[in-house]
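Our next item is subunit A:
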Amino acid sequence: MLEIKGIDSGYGKIKVLKDITLKIEKGEMVALVGPNGAGKTTLLKTIAGMIVPSKGDILLEETSISGMPPHKTSARGIAYVPEGRRVFSAMSVEENLLMGTYLKKNRPHKTESLRMVYDLFPRLEERKKQTAGTLSGGEQQMLAIGRGLMMRPKLVLLDEPSLGLAPLLINSIYKVLERLNGEGMTTLLVEQNVKKALSLCKRAYVIESGEIVMKGPSEDILCDENVKCTYLGI
Partner candidate 1 sequence: MQNRSVKPIVILFVCLVVLSFMPFIIDPGSYKYLYNIFFIVNVTVLLATSWNILGGFAGQISFGHAGFVGIGAYTVALLHYHLQWSPWLALPLAGVVTLLAAVIIGSIAFKLRGPYFALSTLALAEVTKLIAEGWRSFTQGTQGVVVSPGPLLSIPSGGALYFVVSLWLAGFGILCALLIKLSKTSYFFLAVGENEDAALSLGINSKKYKLIALYISSFLAGITGGVLSVHTGFIDPSSGFDMVHTVEPIFLTMVGGIGTVLGPVIGTVLLVPVGEVFRSHFPTAHLLLYGIVLVVFARFIPKGIMGLFRKKKI
Partner candidate 2 sequence: MFFKILSSVLFLLLLFSQVSYGAGTFKIGCPAPMTGPGANFGEKFKKAYTMAADEINAKGGVNGTKLELVFEDTQAKPALAVSSAKKLISSDNVIALLGGWSSGVAFAVAPVALDNKTPYLLEHPALDDITRKNNDYVFRLQPTTGMYSAALEDFILKVVYPKEKKKQLTVAYIYVDNAFGQGVAKYGIIPFFKKNKDKFNLVVSESYNENAMDYKPLLLKVKNAAPDIVVLTSYLTDGILLAKQIKEVGLQAKMFTGTGAGHSMQDIYEKSGKATEKYFSSGPWHGEIKDANWKKWRSAWEKKYKYVPGEHEVEGYVAIQVLAEALKGVKSSDVVKQREELKASLKALNMKTIFGTVKFDNFDGYTNQNKAYKMTAVAQWINGKLLQVWPKEAAEREPAY
Partner candidate 3 sequence: MNILEIKDLTKAFGGVVAVSDLNLSIREGIIFGVVGPNGAGKTTLINVITGVEKITKGSIFFKGSDIGKLPTFKRSLEGITRTFQIPQCFTGLTVFENILIPLLLRLPKQEAQLEAARIAERMFLKDDLNKQAQMLSVGRLKLLELAKAYATSPRLLLVDEPMGGVSLDMMDSLINLIKSLRDEGITILLVEHVMKVVVALADELVVLNFGKQIALGAPQEVMKRKEVIEAYLGDEYA
């Protein structure tokens, strides 16, 4: 599905990512974990086209999308769900979701897509007229995910969906993710909640200081001493 071949990337002259190589198969759910500032978000932004890599290539279904602007990568089926609360705060919940059907090919499916998201997150339907900025953190996160799903993507890039949420909410969001994966959605999940992420995904990459320091099945990574040390200080 997605293949990243040795990319370097960063902001202006500042290089954040060094020689990243990564592969995701169709229908797979892959976790990307690492400490704050390791370059996780930068990687997602590079895939989504918000940052142009200075070296290397990114292939989506065997075609290069490297250097494509975000509105083109999204047309090709990549949905980036940004971290934190980057919903369109002054727009209503429904307007936010409809932004997910901005692409011409998605517009005809507007009603079904809305139905699907409202079924996944009934809370959003209750508040569809409410201004997004007045939602709680968890609801905003649901909205951001829902908005990404409205795009009917081939590949979802999820950036810290559990950020700042209470455990109960995290659980419910994770259940949704699990269900979507069961339905065949390909996902790259960035998480700081290592345990959670690794329990959900079968495979993971560990990134530190812009480099992939480890990859493999989740269980292996969870057992690794180095990872434990980084995260638990044990």
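One rule holds for everything that comes next: contacts are C-beta pairs under 8 Å (C-beta built on N, C-alpha and C of every residue); 3 or more make two chains touch, one makes a residue touch a chain; residues count from 1.
If you want to know what made the cut, all candidates are chains of the complex that A comes from, given by their letters.
Bear in mind that the values here come from a model prediction, so they are computed numbers and not experimental data.
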item: Candidate number, among 1, 2 or 3, whose chain touches subunit A in this complex; value: 3
item: Complex contact set, residues of subunit A against candidate 3; value: 10, 12-16, 35-38, 137, 160, 163-167, 192-196, 199, 208-210, 229-234
